[in-house]
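A single protein chain has been omitted; all remaining protein chains appear in their positions.
Labels run A and B following the written order; every chain starts at residue 1.
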Amino acid sequence: MTDNTIKPSDEDSPESSDGIDVAHLSALARLALNPETTSAVAADLQSIVALIDSMQSVDTQGIEPLSHPFDGSARLRADEITENPDPEHFQRSAPATSDQYYLVPRVVE
Amino acid sequence: MKYVSSLREMSQALADGEVSSAELTQDHLARIKEVDPQLNSFITLTEEEAMAQASAADALRSQGDRRPTLGLPIAHKDIFCTKGILTTAGSKMLGNFVAPYDATVVTKMADAGMVSIGKTNMDEFAMGSSNENSYFGPVANPWDTDRVPGGSSGGSAAAVAGGLVAGATGTDTGGSIRQPAALCGITGLKPTYGRVSRFGMIAFASSLDHAGPMARSAEDAALMLSVMAGFDPRDSTSAKRDDAWLADMLHSGIAEPERPMVIGLPDQYYENSSNQESVTAARQELEKLGHTFKRVSLPHTDAATPVYYVLASAEASTNLSRYDGVRYGHRCENPTSLQDLYERSREEGFGDEVKLRILTGTYTLSVGYFDAYYLKAQKIRRLITQDFDNAFAEVDLLLTPTSPTPAFRKGQLTDDPVAMYQQDLYTVPTSLAGLPAMSLPCGFSQGMPMGMQLIAPAFREDLALGLAAQFQRHTDWHLKRPGEIN
Partner (left out) sequence: MSWEAVIGLEIHVQLATRSKIFSGASIAYGAAPNAQACNIDLGLPGVLPVLNERAVEMAVRFGLAIGAQINLHSIFDRKNYFYADLPKGYQISQFETPIVGQGSITITPESGSPRTVGITRAHLEEDAGKSIHDLYSGQTAIDLNRAGTPLLEIVSEPDMRTAQEASAYFRQIHTLARYIGICDGNLAEGSMRCDANVSVRPTGQAEFGERTEIKNINSFRFVEQAIEHEIARQIDVLESGGTIHRETRLYDPDKDETRSMRSKELSNDYRYFPDPDLMPLNISEEFVSRVRDTLPELPDARCRRYCDDLGLPAGDAEYISSDIDRANYFDQTVSAGASAKQAANWMMGELSAYLNRHGTNIADSPVTPSQMAQLIQRIDDATLSSKTAKTLFDALWEAGADNSAVTEVDALIDSLNLAQVSDDGALTQIIDDLITANPKQFEELRGGKNKMLGFFVGQVMKATQGKANPQQVNEIIRSKL
(Lines give C-alpha, C1' and ligand atoms only; values in the text may rest on other atoms or scores of the structure.)
Protein backbone atom coordinates (compact mmCIF):
# COMPACT_ATOMS: atom_id res chain seq x y z
CA MET A 1 0.00 0.00 0.00
CA THR A 2 0.99 3.59 -0.38
CA ASP A 3 3.22 4.55 2.49
CA ASN A 4 1.64 7.48 4.18
CA THR A 5 4.34 7.98 6.73
CA ILE A 6 7.97 8.83 6.46
CA LYS A 7 10.12 5.77 6.80
CA PRO A 8 12.03 5.66 10.06
CA SER A 9 15.44 7.16 9.81
CA ASP A 10 18.07 7.13 12.48
CA GLU A 11 16.69 10.31 13.95
CA ASP A 12 13.32 8.64 14.50
CA SER A 13 14.67 5.72 16.44
CA PRO A 14 14.07 5.95 20.16
CA GLU A 15 17.21 4.12 20.99
CA SER A 16 20.54 5.88 21.01
CA SER A 17 23.89 4.26 21.50
CA ASP A 18 23.68 5.01 25.23
CA GLY A 19 20.34 3.24 25.63
CA ILE A 20 16.86 4.62 25.34
CA ASP A 21 16.60 8.12 23.91
CA VAL A 22 14.46 9.68 26.59
CA ALA A 23 14.66 13.08 24.96
CA HIS A 24 13.15 11.73 21.76
CA LEU A 25 10.37 9.92 23.60
CA SER A 26 9.59 12.99 25.68
CA ALA A 27 9.34 15.05 22.54
CA LEU A 28 6.96 12.56 20.94
CA ALA A 29 4.84 12.55 24.09
CA ARG A 30 5.04 16.33 24.54
CA LEU A 31 6.46 16.04 28.02
CA ALA A 32 9.02 18.65 28.99
CA LEU A 33 12.16 17.09 30.35
CA ASN A 34 13.10 18.20 33.81
CA PRO A 35 16.90 18.00 33.55
CA GLU A 36 17.27 16.98 37.19
CA THR A 37 15.16 13.90 36.84
CA THR A 38 16.15 12.83 33.33
CA SER A 39 18.72 10.26 34.36
CA ALA A 40 16.43 8.83 37.03
CA VAL A 41 13.66 8.52 34.49
CA ALA A 42 16.03 6.94 32.01
CA ALA A 43 17.12 4.42 34.61
CA ASP A 44 13.53 3.56 35.51
CA LEU A 45 12.71 3.18 31.85
CA GLN A 46 15.66 0.85 31.36
CA SER A 47 14.55 -1.40 34.18
CA ILE A 48 10.99 -1.50 32.88
CA VAL A 49 12.28 -2.39 29.45
CA ALA A 50 14.37 -5.14 31.00
CA LEU A 51 11.18 -6.45 32.59
CA ILE A 52 9.24 -6.42 29.35
CA ASP A 53 12.14 -7.84 27.36
CA SER A 54 11.66 -11.04 29.32
CA MET A 55 8.62 -11.60 27.07
CA GLN A 56 10.87 -12.48 24.18
CA SER A 57 11.55 -15.96 25.52
CA VAL A 58 7.92 -16.99 25.04
CA ASP A 59 7.30 -18.95 21.86
CA THR A 60 4.52 -17.27 19.88
CA GLN A 61 5.05 -18.99 16.56
CA GLY A 62 1.77 -19.16 14.64
CA ILE A 63 -0.23 -17.32 17.30
CA GLU A 64 -2.58 -14.53 16.26
CA PRO A 65 -2.53 -11.31 18.31
CA LEU A 66 -5.48 -10.73 20.65
CA SER A 67 -6.64 -7.14 20.88
CA HIS A 68 -9.84 -7.66 22.84
CA PRO A 69 -10.61 -10.24 25.51
CA PHE A 70 -13.57 -11.51 23.55
CA ASP A 71 -14.20 -11.77 19.84
CA GLY A 72 -16.71 -9.28 18.71
CA SER A 73 -17.57 -6.93 15.93
CA ALA A 74 -17.93 -3.19 15.94
CA ARG A 75 -21.45 -2.20 16.70
CA LEU A 76 -23.00 0.26 14.26
CA ARG A 77 -24.99 3.28 15.38
CA ALA A 78 -27.94 4.66 13.42
CA ASP A 79 -27.08 7.94 11.68
CA GLU A 80 -29.11 10.32 13.82
CA ILE A 81 -28.43 13.65 15.45
CA THR A 82 -28.70 12.96 19.16
CA GLU A 83 -26.52 15.71 20.61
CA ASN A 84 -27.20 19.43 20.80
CA PRO A 85 -24.14 20.67 22.68
CA ASP A 86 -24.06 23.96 24.56
CA PRO A 87 -20.53 25.36 24.24
CA GLU A 88 -20.90 27.43 27.40
CA HIS A 89 -21.64 24.32 29.40
CA PHE A 90 -18.53 22.55 28.16
CA GLN A 91 -16.32 25.61 28.41
CA ARG A 92 -17.05 26.34 32.04
CA SER A 93 -13.66 25.09 33.16
CA ALA A 94 -11.80 25.77 29.92
CA PRO A 95 -8.41 27.46 30.38
CA ALA A 96 -8.80 30.09 27.65
CA THR A 97 -11.72 30.89 25.41
CA SER A 98 -13.14 33.81 23.47
CA ASP A 99 -16.45 34.00 21.60
CA GLN A 100 -16.76 30.26 22.19
CA TYR A 101 -13.46 29.49 20.49
CA TYR A 102 -10.73 27.72 22.43
CA LEU A 103 -7.55 29.76 22.40
CA VAL A 104 -3.94 28.62 22.17
CA PRO A 105 -0.76 30.56 21.44
CA ARG A 106 -0.65 31.44 17.77
CA VAL A 107 0.51 28.58 15.59
CA VAL A 108 2.64 29.46 12.61
CA GLU A 109 2.44 27.00 9.76
CA MET B 1 -27.42 6.50 65.61
CA LYS B 2 -24.56 4.40 64.52
CA TYR B 3 -24.94 3.14 61.00
CA VAL B 4 -25.14 -0.57 60.32
CA SER B 5 -22.34 -2.41 58.68
CA SER B 6 -23.62 -3.61 55.34
CA LEU B 7 -25.69 -2.43 52.40
CA ARG B 8 -28.14 -5.32 52.91
CA GLU B 9 -28.60 -4.51 56.58
CA MET B 10 -29.13 -0.82 55.85
CA SER B 11 -31.56 -1.74 53.11
CA GLN B 12 -33.57 -3.76 55.61
CA ALA B 13 -33.45 -1.00 58.20
CA LEU B 14 -34.71 1.51 55.65
CA ALA B 15 -37.46 -0.87 54.57
CA ASP B 16 -38.51 -1.43 58.17
CA GLY B 17 -38.66 2.29 58.76
CA GLU B 18 -36.03 2.10 61.49
CA VAL B 19 -34.04 4.85 59.87
CA SER B 20 -34.37 7.29 56.99
CA SER B 21 -31.93 7.75 54.17
CA ALA B 22 -31.38 11.33 55.31
CA GLU B 23 -30.36 10.11 58.77
CA LEU B 24 -28.11 7.45 57.35
CA THR B 25 -26.47 9.95 55.07
CA GLN B 26 -25.97 12.43 57.91
CA ASP B 27 -24.31 9.73 59.98
CA HIS B 28 -22.03 8.76 57.13
CA LEU B 29 -20.98 12.35 56.58
CA ALA B 30 -20.32 12.87 60.29
CA ARG B 31 -18.20 9.75 60.54
CA ILE B 32 -16.24 10.65 57.43
CA LYS B 33 -15.44 14.10 58.74
CA GLU B 34 -14.32 12.60 62.04
CA VAL B 35 -12.24 9.71 60.73
CA ASP B 36 -11.10 10.52 57.23
CA PRO B 37 -8.35 12.97 58.24
CA GLN B 38 -6.47 9.85 59.34
CA LEU B 39 -7.14 7.97 56.12
CA ASN B 40 -7.43 10.62 53.41
CA SER B 41 -9.74 8.27 51.52
CA PHE B 42 -11.97 11.03 50.09
CA ILE B 43 -10.99 13.76 47.66
CA THR B 44 -14.42 15.37 47.51
CA LEU B 45 -17.35 15.12 49.87
CA THR B 46 -20.64 16.04 48.21
CA GLU B 47 -22.71 16.92 51.25
CA GLU B 48 -25.42 19.02 49.68
CA GLU B 49 -25.96 16.75 46.73
CA ALA B 50 -25.99 13.69 48.95
CA MET B 51 -28.57 15.16 51.32
CA ALA B 52 -30.72 16.13 48.35
CA GLN B 53 -30.50 12.62 46.93
CA ALA B 54 -31.30 11.14 50.35
CA SER B 55 -34.37 13.32 50.75
CA ALA B 56 -35.53 12.38 47.30
CA ALA B 57 -35.10 8.70 48.18
CA ASP B 58 -37.08 9.13 51.38
CA ALA B 59 -39.84 10.85 49.44
CA LEU B 60 -39.99 8.01 46.93
CA ARG B 61 -40.14 5.48 49.76
CA SER B 62 -43.06 7.28 51.33
CA GLN B 63 -44.84 6.99 47.98
CA GLY B 64 -44.43 3.23 47.99
CA ASP B 65 -41.09 2.66 46.24
CA ARG B 66 -39.77 -0.61 47.69
CA ARG B 67 -36.59 -1.10 45.71
CA PRO B 68 -33.79 -2.64 47.83
CA THR B 69 -31.23 -0.10 46.59
CA LEU B 70 -33.28 2.98 47.40
CA GLY B 71 -31.53 5.47 49.64
CA LEU B 72 -28.32 3.51 50.25
CA PRO B 73 -25.23 5.71 50.64
CA ILE B 74 -22.24 4.79 48.49
CA ALA B 75 -19.11 6.49 47.18
CA HIS B 76 -17.57 6.71 43.70
CA LYS B 77 -13.90 6.36 42.87
CA ASP B 78 -12.81 9.73 41.52
CA ILE B 79 -12.28 8.17 38.10
CA PHE B 80 -15.99 8.27 37.30
CA CYS B 81 -17.27 11.49 35.80
CA THR B 82 -19.91 13.06 38.02
CA LYS B 83 -21.78 15.95 36.45
CA GLY B 84 -21.25 19.27 38.18
CA ILE B 85 -18.80 17.72 40.61
CA LEU B 86 -15.04 17.81 40.70
CA THR B 87 -13.61 14.71 38.99
CA THR B 88 -9.84 14.51 39.30
CA ALA B 89 -8.64 10.95 38.61
CA GLY B 90 -6.26 11.65 41.50
CA SER B 91 -4.28 14.03 39.33
CA LYS B 92 -3.24 17.67 39.31
CA MET B 93 -3.99 17.55 35.58
CA LEU B 94 -7.70 17.39 36.41
CA GLY B 95 -7.45 19.15 39.74
CA ASN B 96 -9.94 21.78 38.59
CA PHE B 97 -12.06 19.63 36.27
CA VAL B 98 -15.77 19.77 36.96
CA ALA B 99 -17.22 16.99 34.85
CA PRO B 100 -19.95 18.19 32.45
CA TYR B 101 -21.60 14.79 32.26
CA ASP B 102 -22.21 11.64 34.31
CA ALA B 103 -20.59 8.28 33.73
CA THR B 104 -23.07 5.52 32.90
CA VAL B 105 -22.21 3.75 36.18
CA VAL B 106 -23.01 6.94 38.09
CA THR B 107 -26.32 7.38 36.28
CA LYS B 108 -27.35 3.79 36.84
CA MET B 109 -26.66 3.92 40.55
CA ALA B 110 -28.40 7.27 40.92
CA ASP B 111 -31.40 5.93 38.99
CA ALA B 112 -31.49 3.00 41.43
CA GLY B 113 -31.93 5.56 44.19
CA MET B 114 -28.49 5.23 45.71
CA VAL B 115 -26.97 8.25 47.42
CA SER B 116 -23.50 9.31 46.33
CA ILE B 117 -21.60 10.69 49.32
CA GLY B 118 -18.40 11.72 47.57
CA LYS B 119 -15.43 10.86 45.38
CA THR B 120 -12.72 8.63 46.69
CA ASN B 121 -8.97 9.02 46.44
CA MET B 122 -6.96 6.96 43.97
CA ASP B 123 -3.57 6.52 42.35
CA GLU B 124 -3.24 9.10 39.60
CA PHE B 125 -5.02 7.95 36.43
CA ALA B 126 -5.36 4.53 38.06
CA MET B 127 -1.65 3.85 37.79
CA GLY B 128 -0.33 2.37 40.99
CA SER B 129 -0.67 -0.35 43.57
CA SER B 130 -0.41 1.61 46.79
CA ASN B 131 -2.37 4.87 46.41
CA GLU B 132 0.90 6.74 46.98
CA ASN B 133 0.70 8.29 43.53
CA SER B 134 -2.20 10.63 44.20
CA TYR B 135 -1.82 14.38 43.82
CA PHE B 136 -4.16 14.63 46.79
CA GLY B 137 -1.85 12.75 49.12
CA PRO B 138 -1.51 9.08 50.02
CA VAL B 139 -4.29 7.04 51.56
CA ALA B 140 -3.72 5.11 54.77
CA ASN B 141 -4.71 1.54 55.44
CA PRO B 142 -7.28 1.57 58.28
CA TRP B 143 -5.67 -1.55 59.80
CA ASP B 144 -2.34 0.26 60.17
CA THR B 145 -2.12 3.86 59.06
CA ASP B 146 1.60 3.54 58.38
CA ARG B 147 0.80 1.06 55.66
CA VAL B 148 -0.67 1.43 52.23
CA PRO B 149 -4.23 0.39 51.38
CA GLY B 150 -3.17 -0.87 47.96
CA GLY B 151 -4.12 0.77 44.69
CA SER B 152 -5.24 2.20 42.51
CA SER B 153 -8.68 2.06 44.23
CA GLY B 154 -7.06 2.71 47.60
CA GLY B 155 -9.52 5.39 48.63
CA SER B 156 -12.57 3.20 47.99
CA ALA B 157 -10.94 0.27 49.80
CA ALA B 158 -9.94 2.33 52.84
CA ALA B 159 -13.33 4.03 53.03
CA VAL B 160 -15.12 0.69 53.05
CA ALA B 161 -12.64 -1.02 55.37
CA GLY B 162 -12.68 1.96 57.73
CA GLY B 163 -16.45 1.82 57.96
CA LEU B 164 -16.96 5.21 56.31
CA VAL B 165 -19.22 3.81 53.64
CA ALA B 166 -20.58 0.33 53.04
CA GLY B 167 -19.95 0.21 49.30
CA ALA B 168 -17.81 2.12 46.85
CA THR B 169 -17.14 1.78 43.15
CA GLY B 170 -13.65 0.97 42.00
CA THR B 171 -11.84 0.18 38.79
CA ASP B 172 -9.50 -2.66 38.03
CA THR B 173 -7.04 -2.64 35.14
CA GLY B 174 -4.27 -4.88 36.49
CA GLY B 175 -5.69 -5.58 39.95
CA SER B 176 -6.77 -2.20 41.23
CA ILE B 177 -9.97 -3.45 42.85
CA ARG B 178 -8.77 -6.83 44.03
CA GLN B 179 -5.37 -5.94 45.46
CA PRO B 180 -6.61 -3.05 47.64
CA ALA B 181 -9.57 -5.22 48.67
CA ALA B 182 -7.11 -7.89 49.83
CA LEU B 183 -4.84 -5.41 51.61
CA CYS B 184 -7.78 -3.81 53.39
CA GLY B 185 -9.68 -6.97 54.23
CA ILE B 186 -12.78 -6.28 52.15
CA THR B 187 -14.55 -7.89 49.18
CA GLY B 188 -13.90 -6.53 45.72
CA LEU B 189 -15.06 -7.82 42.35
CA LYS B 190 -13.59 -7.23 38.92
CA PRO B 191 -16.44 -8.29 36.59
CA THR B 192 -16.01 -9.75 33.13
CA TYR B 193 -14.70 -7.23 30.58
CA GLY B 194 -17.71 -5.55 28.98
CA ARG B 195 -20.08 -6.43 31.84
CA VAL B 196 -20.06 -2.86 33.14
CA SER B 197 -20.00 0.20 30.88
CA ARG B 198 -16.78 2.22 30.58
CA PHE B 199 -18.55 5.33 29.33
CA GLY B 200 -17.59 8.20 31.60
CA MET B 201 -14.86 6.21 33.30
CA ILE B 202 -11.61 8.09 32.75
CA ALA B 203 -9.58 5.76 30.59
CA PHE B 204 -6.27 4.28 31.60
CA ALA B 205 -5.96 1.18 29.38
CA SER B 206 -9.05 0.66 27.29
CA SER B 207 -8.87 -3.09 26.71
CA LEU B 208 -8.05 -3.74 30.36
CA ASP B 209 -10.17 -1.25 32.34
CA HIS B 210 -13.06 -2.70 34.33
CA ALA B 211 -15.47 -0.99 36.76
CA GLY B 212 -16.62 -3.00 39.76
CA PRO B 213 -17.98 -2.96 43.31
CA MET B 214 -16.03 -2.86 46.56
CA ALA B 215 -17.91 -3.71 49.74
CA ARG B 216 -17.65 -5.73 52.93
CA SER B 217 -19.31 -8.86 51.66
CA ALA B 218 -20.12 -10.83 48.54
CA GLU B 219 -23.82 -10.09 49.11
CA ASP B 220 -23.19 -6.36 49.05
CA ALA B 221 -20.89 -6.65 46.06
CA ALA B 222 -23.61 -8.56 44.22
CA LEU B 223 -26.18 -5.90 45.07
CA MET B 224 -23.94 -3.21 43.62
CA LEU B 225 -23.04 -5.30 40.58
CA SER B 226 -26.69 -5.87 39.72
CA VAL B 227 -27.10 -2.09 39.44
CA MET B 228 -23.79 -1.33 37.73
CA ALA B 229 -23.96 -4.05 35.11
CA GLY B 230 -25.74 -3.79 31.78
CA PHE B 231 -25.34 -3.13 28.10
CA ASP B 232 -24.55 0.48 27.21
CA PRO B 233 -24.91 1.58 23.56
CA ARG B 234 -22.44 4.39 24.25
CA ASP B 235 -19.64 1.87 24.89
CA SER B 236 -18.64 -0.13 21.81
CA THR B 237 -17.01 -2.77 24.00
CA SER B 238 -20.08 -3.24 26.18
CA ALA B 239 -21.46 -6.80 26.23
CA LYS B 240 -25.11 -7.63 25.54
CA ARG B 241 -26.07 -10.16 28.17
CA ASP B 242 -29.23 -11.74 29.47
CA ASP B 243 -28.20 -13.12 32.83
CA ALA B 244 -31.25 -13.72 34.97
CA TRP B 245 -29.14 -14.32 38.07
CA LEU B 246 -28.20 -10.62 38.25
CA ALA B 247 -31.77 -9.52 38.99
CA ASP B 248 -32.32 -12.60 41.15
CA MET B 249 -29.37 -11.68 43.34
CA LEU B 250 -30.66 -8.14 43.71
CA HIS B 251 -34.06 -9.26 44.92
CA SER B 252 -33.30 -12.45 46.78
CA GLY B 253 -29.64 -12.35 47.65
CA ILE B 254 -27.07 -14.92 46.56
CA ALA B 255 -28.32 -18.49 46.44
CA GLU B 256 -26.34 -21.49 47.71
CA PRO B 257 -24.11 -23.05 45.04
CA GLU B 258 -26.19 -25.54 43.07
CA ARG B 259 -23.68 -28.29 43.48
CA PRO B 260 -20.19 -28.87 44.85
CA MET B 261 -17.56 -27.02 42.84
CA VAL B 262 -14.35 -28.37 41.44
CA ILE B 263 -11.83 -25.67 42.27
CA GLY B 264 -8.50 -25.43 40.45
CA LEU B 265 -5.26 -24.44 42.14
CA PRO B 266 -2.88 -23.09 39.47
CA ASP B 267 0.68 -24.22 40.19
CA GLN B 268 2.25 -20.96 39.11
CA TYR B 269 0.39 -18.98 41.80
CA TYR B 270 1.68 -21.14 44.63
CA GLU B 271 5.38 -21.18 43.98
CA ASN B 272 6.03 -18.69 46.76
CA SER B 273 5.36 -20.59 49.95
CA SER B 274 4.61 -17.51 52.03
CA ASN B 275 1.26 -16.94 50.41
CA GLN B 276 0.19 -20.53 50.50
CA GLU B 277 -0.76 -20.68 54.14
CA SER B 278 -3.29 -17.89 53.96
CA VAL B 279 -5.18 -19.78 51.35
CA THR B 280 -4.69 -23.20 52.99
CA ALA B 281 -7.07 -22.37 55.82
CA ALA B 282 -9.64 -21.21 53.32
CA ARG B 283 -9.19 -24.42 51.35
CA GLN B 284 -9.96 -26.49 54.37
CA GLU B 285 -13.11 -24.51 55.03
CA LEU B 286 -14.23 -24.97 51.44
CA GLU B 287 -13.54 -28.68 51.57
CA LYS B 288 -15.72 -28.93 54.64
CA LEU B 289 -18.45 -27.36 52.55
CA GLY B 290 -18.14 -30.17 50.03
CA HIS B 291 -16.02 -28.65 47.31
CA THR B 292 -13.02 -30.43 45.84
CA PHE B 293 -9.66 -29.19 44.62
CA LYS B 294 -7.51 -30.01 41.66
CA ARG B 295 -4.13 -28.79 40.55
CA VAL B 296 -4.02 -27.08 37.19
CA SER B 297 -1.35 -25.33 35.21
CA LEU B 298 -1.41 -21.86 33.67
CA PRO B 299 1.96 -22.04 31.96
CA HIS B 300 2.18 -18.47 30.69
CA THR B 301 1.53 -16.81 34.04
CA ASP B 302 5.06 -15.43 34.41
CA ALA B 303 4.86 -13.60 31.11
CA ALA B 304 1.65 -11.85 32.19
CA THR B 305 3.30 -8.99 34.06
CA PRO B 306 5.55 -7.80 31.23
CA VAL B 307 2.71 -8.32 28.74
CA TYR B 308 0.42 -6.26 30.91
CA TYR B 309 2.87 -3.42 31.22
CA VAL B 310 3.48 -3.29 27.49
CA LEU B 311 -0.22 -3.20 26.61
CA ALA B 312 -1.39 -1.02 29.50
CA SER B 313 1.35 1.55 28.99
CA ALA B 314 0.83 1.63 25.25
CA GLU B 315 -2.91 2.21 25.55
CA ALA B 316 -2.43 4.66 28.40
CA SER B 317 0.17 6.67 26.52
CA THR B 318 -2.40 7.50 23.86
CA ASN B 319 -5.41 7.75 26.17
CA LEU B 320 -3.58 10.48 28.06
CA SER B 321 -2.68 12.51 24.98
CA ARG B 322 -5.91 14.44 25.30
CA TYR B 323 -4.61 16.11 28.47
CA ASP B 324 -2.96 18.96 26.69
CA GLY B 325 -4.12 22.10 28.48
CA VAL B 326 -6.25 23.23 25.53
CA ARG B 327 -9.90 22.51 26.35
CA TYR B 328 -9.92 21.59 30.05
CA GLY B 329 -7.62 20.63 32.85
CA HIS B 330 -4.36 22.11 33.94
CA ARG B 331 -2.67 24.68 31.73
CA CYS B 332 0.77 26.12 32.46
CA GLU B 333 1.17 29.85 32.98
CA ASN B 334 2.10 32.12 30.08
CA PRO B 335 2.73 29.52 27.38
CA THR B 336 5.01 30.95 24.72
CA SER B 337 3.93 28.60 21.94
CA LEU B 338 1.67 25.62 21.35
CA GLN B 339 4.57 23.23 21.99
CA ASP B 340 5.43 25.04 25.19
CA LEU B 341 1.78 24.82 26.22
CA TYR B 342 1.78 21.08 25.72
CA GLU B 343 5.13 20.33 27.28
CA ARG B 344 4.85 22.39 30.41
CA SER B 345 1.16 21.70 31.07
CA ARG B 346 1.80 17.98 30.84
CA GLU B 347 5.03 18.13 32.80
CA GLU B 348 3.32 20.05 35.59
CA GLY B 349 0.03 18.19 35.49
CA PHE B 350 1.24 14.59 35.53
CA GLY B 351 3.02 12.82 38.39
CA ASP B 352 6.17 10.75 37.95
CA GLU B 353 4.56 7.33 37.60
CA VAL B 354 2.18 8.60 34.93
CA LYS B 355 5.02 10.16 32.98
CA LEU B 356 7.02 6.96 33.24
CA ARG B 357 4.16 4.91 31.81
CA ILE B 358 3.54 7.40 29.04
CA LEU B 359 7.19 7.18 28.05
CA THR B 360 7.13 3.39 28.26
CA GLY B 361 4.04 3.25 26.09
CA THR B 362 5.46 5.70 23.58
CA TYR B 363 8.57 3.55 23.39
CA THR B 364 6.76 0.27 22.79
CA LEU B 365 4.59 1.79 20.06
CA SER B 366 7.49 3.47 18.31
CA VAL B 367 8.24 2.62 14.76
CA GLY B 368 10.59 -0.35 14.76
CA TYR B 369 9.52 -1.54 18.19
CA PHE B 370 5.86 -2.24 17.57
CA ASP B 371 6.31 -5.84 16.47
CA ALA B 372 8.75 -6.76 19.20
CA TYR B 373 6.67 -5.29 21.98
CA TYR B 374 3.05 -4.54 21.24
CA LEU B 375 2.35 -7.31 18.77
CA LYS B 376 4.36 -9.82 20.78
CA ALA B 377 2.45 -8.91 23.92
CA GLN B 378 -0.88 -9.39 22.14
CA LYS B 379 0.16 -12.84 20.99
CA ILE B 380 1.12 -13.85 24.50
CA ARG B 381 -2.19 -12.38 25.66
CA ARG B 382 -3.92 -14.96 23.49
CA LEU B 383 -1.79 -17.73 25.00
CA ILE B 384 -2.67 -16.57 28.50
CA THR B 385 -6.36 -16.57 27.60
CA GLN B 386 -6.03 -20.06 26.17
CA ASP B 387 -4.42 -21.23 29.43
CA PHE B 388 -7.55 -20.18 31.32
CA ASP B 389 -9.86 -21.75 28.73
CA ASN B 390 -7.97 -25.03 29.10
CA ALA B 391 -8.16 -24.87 32.88
CA PHE B 392 -11.89 -24.17 32.87
CA ALA B 393 -12.41 -27.29 30.81
CA GLU B 394 -11.40 -29.20 33.93
CA VAL B 395 -12.59 -27.04 36.82
CA ASP B 396 -15.44 -24.69 37.71
CA LEU B 397 -13.42 -21.98 39.43
CA LEU B 398 -9.83 -21.14 40.28
CA LEU B 399 -8.55 -20.19 43.71
CA THR B 400 -5.35 -18.19 44.20
CA PRO B 401 -3.88 -15.71 46.65
CA THR B 402 -4.77 -12.17 45.60
CA SER B 403 -1.55 -10.45 46.48
CA PRO B 404 2.02 -11.72 47.08
CA THR B 405 2.25 -9.89 50.38
CA PRO B 406 -0.03 -8.17 52.88
CA ALA B 407 -0.03 -4.38 52.99
CA PHE B 408 3.51 -2.97 52.95
CA ARG B 409 4.73 0.21 54.55
CA LYS B 410 4.30 3.60 52.94
CA GLY B 411 7.41 4.50 51.00
CA GLN B 412 8.68 0.96 50.97
CA LEU B 413 8.39 0.37 47.23
CA THR B 414 8.12 3.89 45.84
CA ASP B 415 11.70 3.92 44.56
CA ASP B 416 11.41 0.68 42.70
CA PRO B 417 8.72 0.74 40.02
CA VAL B 418 9.37 -2.83 38.93
CA ALA B 419 9.03 -4.15 42.48
CA MET B 420 5.78 -2.23 42.72
CA TYR B 421 4.60 -3.80 39.47
CA GLN B 422 5.18 -7.25 40.95
CA GLN B 423 2.35 -6.55 43.39
CA ASP B 424 0.02 -7.32 40.53
CA LEU B 425 1.48 -10.73 39.80
CA TYR B 426 -1.67 -12.67 40.59
CA THR B 427 -4.17 -10.18 39.28
CA VAL B 428 -2.92 -9.13 35.85
CA PRO B 429 -3.45 -12.47 34.09
CA THR B 430 -7.22 -12.29 34.62
CA SER B 431 -7.26 -8.68 33.47
CA LEU B 432 -5.57 -9.71 30.26
CA ALA B 433 -8.07 -12.50 29.74
CA GLY B 434 -11.02 -10.29 30.76
CA LEU B 435 -12.27 -12.96 33.16
CA PRO B 436 -14.28 -12.15 36.28
CA ALA B 437 -12.30 -12.36 39.52
CA MET B 438 -12.96 -11.33 43.07
CA SER B 439 -10.97 -11.00 46.25
CA LEU B 440 -12.37 -11.77 49.69
CA PRO B 441 -10.72 -11.80 53.09
CA CYS B 442 -9.45 -15.19 54.26
CA GLY B 443 -7.20 -14.52 57.20
CA PHE B 444 -4.51 -12.35 58.71
CA SER B 445 -0.76 -12.22 58.59
CA GLN B 446 0.92 -10.30 61.39
CA GLY B 447 -2.23 -8.34 62.04
CA MET B 448 -2.81 -7.38 58.42
CA PRO B 449 -5.60 -8.84 56.27
CA MET B 450 -4.96 -11.40 53.56
CA GLY B 451 -7.21 -11.96 50.59
CA MET B 452 -7.95 -14.91 48.34
CA GLN B 453 -8.95 -14.63 44.73
CA LEU B 454 -11.72 -16.56 43.01
CA ILE B 455 -11.60 -16.61 39.23
CA ALA B 456 -14.58 -17.67 37.17
CA PRO B 457 -15.16 -18.31 33.46
CA ALA B 458 -16.35 -15.39 31.33
CA PHE B 459 -19.67 -13.92 32.47
CA ARG B 460 -19.97 -16.45 35.33
CA GLU B 461 -19.60 -13.98 38.18
CA ASP B 462 -22.46 -15.93 39.75
CA LEU B 463 -20.22 -18.94 40.35
CA ALA B 464 -17.61 -16.88 42.19
CA LEU B 465 -20.20 -14.87 44.11
CA GLY B 466 -22.07 -18.02 45.01
CA LEU B 467 -19.01 -19.67 46.48
CA ALA B 468 -17.86 -16.46 48.19
CA ALA B 469 -21.25 -15.88 49.80
CA GLN B 470 -21.33 -19.44 51.05
CA PHE B 471 -17.81 -19.07 52.45
CA GLN B 472 -18.84 -15.87 54.19
CA ARG B 473 -21.88 -17.53 55.74
CA HIS B 474 -19.50 -19.99 57.44
CA THR B 475 -16.58 -17.75 58.32
CA ASP B 476 -16.23 -14.29 59.77
CA TRP B 477 -13.04 -12.87 58.27
CA HIS B 478 -15.12 -10.37 56.35
CA LEU B 479 -16.76 -9.15 59.55
CA LYS B 480 -13.50 -8.19 61.25
CA ARG B 481 -12.92 -4.47 61.74
CA PRO B 482 -9.74 -2.51 62.18
CA GLY B 483 -9.29 -1.81 65.88
CA GLU B 484 -7.14 1.25 65.65
CA ILE B 485 -9.57 3.69 64.23
CA ASN B 486 -12.87 2.27 65.44
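Just so it is clear, contacts are C-beta pairs under 8 Å (C-beta built on N, C-alpha and C of every residue); 3 or more make two chains touch, one makes a residue touch a chain.
Bear in mind the structure is a predicted one, so any value in this text is a computation, not a measurement.
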| item | value |
| --- | --- |
| Per the touch definition above, residue among B:328, B:408, B:459 or B:477 touching the missing chain | B:328 |
| Hidden partner chain, touching residue among B:237, B:301, B:405 or B:423 | B:237 |
| Residue ranges of chain A at the interface with the undisplayed chain | 1-2, 4-6, 8, 11-12, 24, 27-28, 30, 67-68, 72-83, 85-87, 90-91, 98-109 |
| Missing-chain contacts mapped onto chain B | 80-81, 87, 89, 94, 97, 99-101, 103, 198-203, 205-207, 233-237, 314-315, 318, 321-322, 324, 326-328, 338, 342, 362, 365-367, 370, 374 |
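Here is the rule we use: only the chains that are shown with their structure count from here on.
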| item | value |
| --- | --- |
| Length of the line joining the C-alpha centres of chain A and chain B, rounded to whole Å | 25 |
| Chain B to chain A touching residues, read off their complex | 96-98, 100, 193-194, 207, 233, 236-237, 239, 300, 302-303, 305-307, 309-310, 317, 321, 324-329, 331, 335-344, 346-347, 350, 352, 355-356, 358-360, 362-364, 366-369, 372-373, 375-383, 385, 417-418, 421, 432-435, 458 |
| Residues on chain A engaged by chain B in the complex (per definition of touch) | 5, 8, 12-14, 20, 22, 25-26, 28-34, 37, 41, 44-45, 47-56, 58, 60, 63-70, 72, 74-75, 77, 89-90, 92-96, 102, 104-105, 107 |
